[in-house]
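Below: one structure, written as structure tokens.
Here the complex is missing a single protein chain, while all its other protein chains stay put.
Letters A, B, C and D mark the chains as written, and numbering starts fresh at 1 in each.
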Amino acid sequence: MRRVLPVLSVLLAIVLVWYAAAVLMNAPWARDQAARAGQDLPLPALIAATMVQDRPVLPAPHQVAKGLWDGIAGQKITSKRSLVWHGWVTLSATLAGFAIGALAGIALATAIVHSRVMELSMMPWAIASQTVPILAIAPMVIVVFASAGVTGLIPKAMISAWLSFFPVLVGMVKGLRTPDAMQMDLMRSWSASRAQTFWRLRLPSALPYLFASLKVAVAAALVGTIVGELPAGATAGLGARLLSGSYYGQTVQIWAALFAAAGLAAVLVAAIGAIERLTLHRMGLAR
Amino acid sequence: MSVIEAKGVNLTFQTRDGPVHALKDVNLSIEKGDFVSFIGPSGCGKTTFLRTMAALETPSSGVLSVNGMTPDQARQRRAYGYVFQAPGLYPWRTISRNIALPLEIMGFSKADRQQRVARVLDLVELSAFGGKFPWQLSGGMQQRASIARALAFDADILLMDEPFGALDEIVRDRLNEALLELWQKTGKTIAFVTHSIPEAVYLSTKIVVMSPRPGRITRVIDSSLPRERPLDIRDSEDFIRLSHEVRDALREGHGDD
Amino acid sequence: MSVIEAKGVNLTFQTRDGPVHALKDVNLSIEKGDFVSFIGPSGCGKTTFLRTMAALETPSSGVLSVNGMTPDQARQRRAYGYVFQAPGLYPWRTISRNIALPLEIMGFSKADRQQRVARVLDLVELSAFGGKFPWQLSGGMQQRASIARALAFDADILLMDEPFGALDEIVRDRLNEALLELWQKTGKTIAFVTHSIPEAVYLSTKIVVMSPRPGRITRVIDSSLPRERPLDIRDSEDFIRLSHEVRDALREGHGDD
Amino acid sequence: MMLLPLAMILLPPLALNIWLARSPSPVARVLIPVIFGATLLAVWEYAVGAFGIPAVILPAPSAIGASFAANIPLLWGDFVQTILKGALSGWLIGATLAVAVAVLIDRSPFLQRGLLPIGNFVAALPIVGIAPILVMWFGFDWQSKAAVVVVMVFFPILVNMVEGLKATDALARDQIAAWGASYGQALVKLRLPHAMPFLFNGLKITTTLALIGAIVAEFFGSPTRGMGFRISTAVGQLNMALVWAEILVAALAGTAFYGIVALIERRVTFWHPSARR
Partner (left out) sequence: QDALPLTVQLKWVTQAQFDGYYVAQDKGFYEEEGLNVTIKPGGPDIAPVQVLAGGGADVVVEWMPAALAAREKGLAIVNIAQPFKKSGMMLTCRKETGITSPADFKGKTLGVWFSGNEYPFLSWMNTLGLKTDGGPEGVTVLKQGFNVDPLLQKQADCISTMTYNEYGQVLDAGLSPEDLVTFKYDEQGVSTLEDGLYVLEPTLQDKDKVTALVRFVRATMKGFEYAAANPKEAADIVLENDETGAQTEAHQLRMAEEVAKLTEGSTGVLDPADYQRTVDTLLSGGSDPVITKAPEGAYVTMITDRAFD
């Protein structure tokens, strides 16, 4: 209750603001239409008109909710019109990309804290890599993979790995460096090998940082997959849904797909949070 | 044979506002089985010298040898047990597993580990707390756990940086006795930093008095006390004389500020 | 009038593996101008009681009043100077600016601040280090800076948690003298945690001996020493008798573990 | 067969870098990444030639360099439009808002518990979904790009800042309480300085986000200038050298942006252990 009540009240506030905004933003179109038809529009009718447009500037919350409900429960989940089906397509590539990205990030961070050459050579380029507009190179990645005969899940997963490795890298480098001088000195005084220091000191100290970054990374992986889905032949997945909604001006469909994506991300983040609590609890780090 | 031999050791820290001369021209030789206390005002380089012995700092000049090797070689042979000024326990390990950590690293068998952990926990009177995490203990208990950790693997040389600073006198007395007993039984070489004159006199075969800015040794006092030392030796005449000698040496060192 | 009055104070910490009874049925009254030392084994609740006086913990039951107010009201009137067991200096401020911080908070004028900082820096013998950052000082120096900070704003009540634990005996003696002098001149009320029996006896008008599990007061010893105390009072018969009394009381408390 | 020359390109700079890494000089700090990058470029140039990769798929670095040099005024105009107007203004607005909101909700655990989970949700909204909507709301010019950037950077900074405000240790909080400090005093003297490392963590992460946001938003509508506009247009003309020249500008700007924030961070949080190494 302590956790649900605040969320609910904030949500309520948002929904109210949202309705108000929907009325304000959709009103010009409603007035235009009325003017074209030569009718005049009293306020109640105006408000009613802003709630039911096909192409609203801002769909009302209930329209989005209905879009979501239709997408999720409106048909069999194997149907192409089902958001569950598209969500699944996106999720599988996201998980693959996240796994690749997280492993790469951890491996690179490990190399970087152990080797000055690695740090100095890689770090600036890792940063630069993230400034490359992903949407611009995603089509090339897809084309290059396709020319090598690789299509489907892998190219999308590579793009999502590209986006998700960076937060893991940054968090993990910071985490692996948290042990203070005394703890490192203790290890030295026992003449611990690098591997022992890594497994017994650096890694456990880094775990809180790792989990924090994994949460960011999994959301990034989802965005990466969605971006990868746009040029992958706009076939299936939440990204394709978003885009086709955009082509055909189906505002409600865009918003529904948007919320489905964000909901998926929230679920993934929550899952990592649960793993985090479990791990830290077992390690005695949760207090 | 000298276990530790320092000849003309200097150590300077480079800081943003100029160099700090933490050790100046330090000469000292410690024999096998010695119990050497270091005493001196704060900032005089006690910690720094201990760290240099353990190869955690490198002298700017001079020679330091440990068992005829460089400190670094000695470290690799795991010659040291080191107790730091702060406990430095790992929050994600219980007290027992904290103590077992160096044993794991050094490859002791599991059975051996368990038995050693039990022994040292008993020694520092923490047997009931092996299963607790460090942050569930008071400061003094944590410090005792850290002492137990350094004792567990029976290094020949023990370096202890104010290990008993956070303990009350009763526990301190008991641990002093236990430490002396351990030292007598095992013939370890111990270097021990303290701020307490009675503690230094009670424990040591050799008391090194240091003085700051630059950090240097001003007196080395050899103890005339026998190796067997019941607690009430502290009321003996020899003890009181030695205490006065140390206090005077300390005061001299303070004279220049 | 009692400055601090504790009646049947209990404090229990709820931890994952059951409640810890840190203070049990504590009754104590401290008069204006008293210098009260708390002594006892580690984990007996000394810190906890000091924190309760400063309204940093709330008793589970019982009444505690400070100057006739609740501790919280007293805190808001800035009645306390508190020296914590660890220095707790802000790494982004120099030593001088660390000391000036409570003065800023309490709205002292700039000129006043400067003059007070200079005075207390001098008192703890750190005048040359005002411009350094905390991490450039040794542990003992940091602790002295933290004492200076608590003294700077002249609170009526000083709560000091092992302030001199990390200092060598010479500096400790000097600071003991300085603290006594300050106390005599200003008539402050001081609550002081220490592990050193001689220190407790030398400084206090009242020595509170505590014992752990559950944390409680086992003896309150009123000092028969005069308020004027030269250092060599420590060789007087009264002093030695008092010391023995305290040691015995401590040992009793330890008896049950 | 192809691998031998590759090894010959790769090995000497690698050896050079390992040797350079031994010296702690600041020159080495700059030289090593440069050598590393130059090596990558050499491999790229070689591969494009050796494997006959068509220029419409991946142009050689030399061609990209030539295109860059030939289009400097164009690239500068795009840079001003996208980075300075879109990304930077959006980042500044987003960061300011985030810090302000963090301080505002700091006193209310209720708002924190309510806002942060929803914040995580909003932060996970994919940019490709929001961008068209914001273009529809805020028009085609840089204002809509700035809006996208605000949405993208707001929550990462907010989350870090809230965390940072909570990060003060118990001792420091007790101290300041013992001095009877007011809420505002504790905030200014203790908690804001303490939050700085966290804040900068958020600021650094979001520099790259801001760039991506501003560029990608242009794919969904823009005036006839800007880096995202140019990239999508040039792809249509198969002018891949120009596409990569724009990507180069993005990478340079992003690295510089990150570097500047990191530099300010070192100045502000000089006292933090990670800066003192």
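Simple rule for what comes next: contacts are C-beta pairs under 8 Å (C-beta built on N, C-alpha and C of every residue); 3 or more make two chains touch, one makes a residue touch a chain.
Everything numeric in this text was worked out from a predicted model, so none of it was measured.
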item	value
Visible contact partners (per top-of-document touch definition) of the missing chain	A, D
Candidates D:Val56, D:Ile72, D:Leu104 or D:Ile264 - the one touching the absent chain	D:Val56
Contact with the hidden chain (one of A:Trp29, A:Trp88, A:Trp125 or A:Trp199)	A:Trp29
Given D:Ser232, D:Thr255 or D:Thr269, the one touching the chain that is not displayed	D:Ser232
Touching residues on subunit A - with respect to the absent chain	29, 33, 36, 54-55, 57, 79-82, 86, 135, 138-140, 143-144, 146-147, 230-231, 233-236, 240-241, 243-250, 253
Residue ranges of subunit D at the interface with the undisplayed chain	54-57, 132, 135-136, 139-140, 218-224, 229, 232-233, 235-239
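The rule is simple: only the chains that are shown with their structure count from here on.
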item	value
Chain centroid nearest the full-protein CA centroid	D
Interchain centroid distance [CA atoms averaged], subunit C/subunit D, Å	50
Centre-to-centre distance between subunit C and subunit A (centres being mean Cα positions), rounded to whole Å	53
Inter-centroid spacing, subunit D versus subunit A (mean Cα positions, whole Å)	17
Shared interface positions of subunit B, touching two or more other chains	none
Touching two or more other chains - residues of subunit A	180
Complex contact set, residues of subunit A against subunit D	2-3, 6-11, 14, 25, 57-58, 115-117, 120-125, 127-137, 139-140, 143-144, 147, 166-167, 170, 174, 177, 180, 216, 219, 222-223, 226-227, 230, 238-239, 242-243, 246, 254, 257-258, 261-266, 269
Subunit C partner contacts - residues on subunit D that touch it in the complex	171-172, 174-182, 185, 189-190, 193, 269-272, 276
Touching residues (chain side subunit D, partner subunit A) in the complex	17-18, 20-21, 28-29, 32-33, 35-37, 40, 57-58, 110-115, 117-118, 120-130, 132-133, 136-137, 156, 201, 204-205, 208, 211-212, 215-216, 219-220, 227-228, 231-232, 235, 243, 246-247, 250-251, 253-255, 257-258, 273-274
